[in-house]
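Reviewing the structure listed below.
Every protein chain of the complex appears in place save one, which is left out.
This part shows chain A:
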Amino acid sequence: MSLPPRPLHLAVALDAPSRPGADHDAADHDAAHFVALARLAERGTLDFITLGDSFARPGLDALAVLARVAPTTQHLGLVPTVTTTHTEPFHVSTAVATLDWVSRGRAGWTVGVSTTEADAALFGRRSAAPPAEVWREAGEVADVAARLWDSWEDDAEIRDRATGRFIDRDKLHHVDFTGGSFTVRGPSIVPRPPQGRPVIVVEVTGTAADAAAPADRVLHEVAAAHADVALVRAEDPQTAGAARAELRERARAHGRDPGSLVVLASLPVELDSSADAVGLADLIRDWHADGAADGFHLRPADPARGVGLLVDGTVPVLRHRGLLRRGYAGATLREHLGLPRPANRYALAREAS
C-alpha cells in the first residue's frame, strides 16, 4: 500500500494514569504539571495534546486546564474532552470557541458522553440513557456547536462610525436548531473563532462493520458526519486501516470530502526507557507504511514520564527518518492537520441567494 499523501500526524494524551485505589494525585490539580508537559509536547512539534474528561473522572475540568496552558504555548493544538449529556449545548459551544480565541486558533474538542447512573445522579435532571441514544444526542450537540460558530460571519464586526453600527446584523444568524432533546435559538454570544470552527475530534473503536453494539454504529456515524479528526482505538494496523477506509467512505456518504477526515490510530503506550521510545518509532513507521492511519494518538501509561521519552526518544528518530516535521509550518491546529478553514455556511447561503 502506498503512503498516504499527508505527513505523519502525532498527538499525545495527558490523561492521568488510572491508579486503582489511589486516584487523587496532587500533580493532577497543579497547573505547573500540565504546563510542563504541554511545553514538552510543543518541543516535540506534536500536532496536539488531548486531555480526557468525565464528571466521574478525578481531576480538573479538562477544558479549564488547556485554557490555562494556552498562553504558555505558541503552536501546540489543545484538545480537551467536553461531555454533551448533562451540559448545555450553548455553553459547550461558547467554551470551545473561547478556547480557540485564547489560544489564537489552536482549539479542538473531543466529543464525550455520560452513560452512567452515577453521572446522572450528580445532576438529577434525567436518568442514564443507552449509549446509542446519548451518542445521537452528542452528534446533535456537535452539529449545533458548529452552527453557532458559524452564526457570526467572519466580517460581522464593522465598527462603522458613520452609521454608529458596531456590527452588521445581516451577518449574524439565528441557528434555530431543533434536536431530539433540545432547541437552541442563537446566534452565539461569541464571535466566530479564529479557526472558523475549532477541530472536532471523535474517538471510535475498531470498525462499525465489526461492531455488534448499535452505539458503535452511531458513534461511527457521528464521526463521519461531524469529526475533523477520528481517533481509532485498534490493536493492529489492519483494523485501523479498515476503520480509516470505512470512516472516509461514510464521510463521503455525508457529502464530505473524505480527505477532510483525518484518522489517527490511538494507541496505549508503555514508555519506561529510551529503548521503548525507539521501539515506538519503529512501530509508528511500520503502521504508517501499512497505511493504517494518517498519524497517531499516543496514550502513555504515565504521561509525566512518557511524554519526555516520546519527545526526546521517539521524535528524534522519526525526524531522522524524514517521517516527522522539525518545526511548525502553520499557526493553527487546522494548519498542522492540513485542514482548510471552513467556509461559513450562512455566508455561502447568502452569496448563493
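Here, a contact is a pair of C-beta atoms (placed from the backbone, for glycine too) under 8 Å apart; a residue touches a chain by one contact, two chains touch by 3 or more; residues count from 1.
Operating definition for what follows: contacts and distances are computed from a predicted model.
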| request: Just go with whichever of "Branched-chain amino acid ABC transporter permease", "Transcriptional regulator", "NtaA/DmoA family FMN-dependent monooxygenase" or "HypC/HybG/HupF family hydrogenase formation chaperone" UniProt uses as the name of the absent chain. | output: "NtaA/DmoA family FMN-dependent monooxygenase"
| query | Of A:Arg104, A:Arg217, A:Arg319 or A:Arg341, which residue touches the hidden chain? | reply | A:Arg104
| request: Consider the whole complex, including the chain that is not shown, and state which of A:Val65, A:Val113 or A:Val134 touches that chain. | output: A:Val65
| task | In the full complex, which bits of chain A touch the chain not displayed? Write them out. | result | 24, 29-31, 35, 55-61, 63-65, 67-72, 86-91, 94-95, 97-99, 101-104, 118, 121-125, 152, 157, 159, 161, 163-169, 172, 181-187, 189-191
